[in-house]
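All protein chains of the complex are present and in place, except for one that has been dropped.
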Amino acid sequence: MSAGICPLTVRRRRQTLALMRRYLIRRLIVLLASLWVASAVIFTLVEGVPGDPASFMLGVNAAPDTLAALRAQMGLDQPFVWRYLHWLGGLLSGDFGTSFTYKVPVAGLIGARLAVSLPLAGIALCLSVALALPMGLLAAARRARLSDGAVMAGTQLGIAVPNFWFAMLLVVLLAVRWQWFPAGGFPGWSDPLMALRALTLPAIALALPQAAILTRVLRSALIETLGQDYIRTARAKGLSRARALTRHALRNALIPVLTILGLQFSFLLAGAIIIENVFYLPGLGRLIFQAITQRDLIVVESVVMILVFAVIVVNFLTDLAYAAVDPRLRRRT
Amino acid sequence: MKLSLIIGGVLSGAALLAALISLVWTPYDVTALHIAHKLQGPSAAHWLGTDHFGRDIASMLMAGARTSLAVALVAVTIGMGLGVPLGLWAAARRGSWLDEGIMRANDLIFAFPSLVIAILITATFGPSATNAIIAIGIFNIPVFARVTRAGALSLWQLDYIRAAQVAGKGRARISGEHILPNIANLLIVQGTIQFSLGILAEAGLSYVGLGAQPPTPSWGRMLAEAQTMVTLAPHVAIMPGLAIVLTVLGLNLLGDGLRDALDPRLRGRLA
Partner (left out) sequence: MTLLALDHLNVQIGKPAILRDVSLTLSRGEILGLVGESGSGKSMTALAIMGLLPDRARISGDIMLGGLNLRHRSEREMCQLRGNAISMIFQEPMSALNPMMTIGDQVAETLMLHRRMLRSEARSIAREKLDRVGLRAPRFPLTLYPHELSGGQRQRVAIAMAIALHPKLLIADEPTTALDVTTQAEVLNLLRDLAREEGMALILITHDLAVVAGMADRVAVMQAGQIVETAPTRTLFQRPVAPYTQALLAASTHQPSLATRPRAKPLLQVDNATRIYRLPRPSALSPHPELRAVDDVSFTIHAGESLGLVGESGCGKSTLTRSILGLDALQGGAIHLNGHPINPAMPSPQRADMQIVFQDPYGSFNPRQKVERLVAEPFHLTGRPADWRDRVAEALREVGLSPDDKNRFIHEFSGGQRQRIAIARALIIRPKLIVLDEAVSALDVQVRAQVLDLLSALQATHNLAYLFISHDLSVVRAVTSRCLVMSAGRIVEEGPTEALFTAPQNAYTQSLIAATPRIPQHWKEPA
């Protein structure tokens, strides 16, 4: 073999890089297209249905001049497509319109509510991973033994419990009876410790069912990986069971876990909306339900767009994480 | 495991039975209010106690089972009815524009959790149980499409499919004759999972007021109404919650049991 790097290796590397770049570009295009289609679907569902959105919002007893004012504000005299483009342009420039009930810019409303909803979802996600990782490893390592059985039975229960009911039980026990945590409300971030205390119970209620699902996925992924030939190779090299599990199985089992984690985000978000109502937290969930009861369509369509945006972006990030974790860069199609 | 099949069968069977019986008989009329008997604990007259209007909780749970199971069943039917053909079609045309289109559309629907769909529908049409069915049903479509496509793709690699092609059979015929029967297990198991998720989702939607409306009885709304008096009379909140937990647990155990029972590798051992 001649000295210097063989041209074949260089070419292979360059090809890999080119594939990676193409993969990223492709995923980015899909991301943007998805966001665009999603915005069209949302706008059409909320404002495109037959009937007059303004009179729907104001109800039957609306004064004619109020109705006219709202129609003008919403641009209802314009064609539908023009209104959509106007709305889309507003979204892109950060202008979500003005709330019809609160009379303030929707962007500001959402920003304030995100300060509750985002930390809540984040804490819940971390909590569920922190619970699922050791439980899944334990169950897979002690497969078909007592501890595995106990973990599996626990997860069956965890999946079956509705998170809002679990939240109610938490409130009865931990907040009302023992008074460890506040039963609801949010004091704001000026006192971070109090704020975290207020988010603790909601986060636990959100995280537990997610952790149960994650544990089961991790366990079955690990067990499948443990049956692979390369685990036998690792054992033949002298790795102990535990070391083969953590050094070789875990990383390979992360791919299905990542998939589920990405998909779970949408459940987490939906769960957060409901949980916020149990705990009277001033997050996006409360905002959207108030908006629905007050028929504030401008707020509804913007908040839904934000939620869908979050899910789509998280899915995109999951795809990027695949590429980081898996050198084979498996593409999904 | 046989045990999970038995426990799962018993629990889901009990829920189904309660729902069916409630069609013709409940211990008390679920719409009749008896304020004098409100918030009673479990007794011989009211097995599970009464709620804040004095209604019999056992009767309401039976009637609520009807709503839950019906919503979940129709939603699974929608998801299977549309998702399975789409998945089969995408797999039969693997790598084509059609496949790509179906899968991207699936991804897009996945970005709309059923709660968000329900919010959108409610915002324009107002809340109803039909909302819940449509919202959960739409979310089920990509679930079944993905499971079907993944199962079908691995089967399309097998030699018996090539043998069928050599025997002159077209993609549609092969999908119906060879692919579908061999992924039926997969679909039955996924069906029970989606069924139990549907019950949870319906409860959540009704709880926040986007699902079944009064006077239709619903477990989720019972919980919502119980929330304000949970410290006064905990049983009002505990009973509907237990009903949900036991039904969902039963369906999940049934799904697990079915998966093991239908696994051809395990069945071969018995044959």
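As written, the chain order gives the labels A and B, with residue 1 at the start of each chain.
What we mean here is this: a residue touches a chain if its C-beta (ideal position, glycine included) is under 8 Å from a C-beta of that chain, and two chains touch if they have at least 3 such contacts.
Since the model is a prediction, treat every value here as computed from it, not as a measurement.
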Residue touching the undisplayed chain, where the options are A:Ser99, A:Asn252 or A:Asn315: A:Asn252
Contact footprint on chain B, counting only the chain that is left out: 158-160, 162-169, 177-178, 181-182, 264, 268, 271
Contact footprint on chain A, counting only the chain that is left out: 1-6, 8-9, 12, 14-15, 18-19, 22, 25, 228-230, 232-241, 247-248, 251-252, 325-328
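Just so we're on the same page, only the chains that are shown with their structure count from here on.
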Distance from the mean Cα position of chain B to that of chain A, given in whole angstrom: 22
Residues on chain A engaged by chain B in the complex (per definition of touch): 30, 33-34, 37-38, 41-42, 45-46, 49, 56, 156-157, 159-162, 164-165, 168-169, 171-172, 176, 263, 266-267, 269-270, 273-274, 277-278, 288-289, 292, 295, 297, 300-301, 304, 307-308, 311-312, 315, 332-333
Touch list for chain B against partner chain A, complex: 95, 99-100, 103-104, 107-108, 110-116, 119-125, 196, 200, 203-204, 207-209, 220, 223, 226-227, 230-231, 234, 237, 240-241, 244-246, 248-249, 252-253
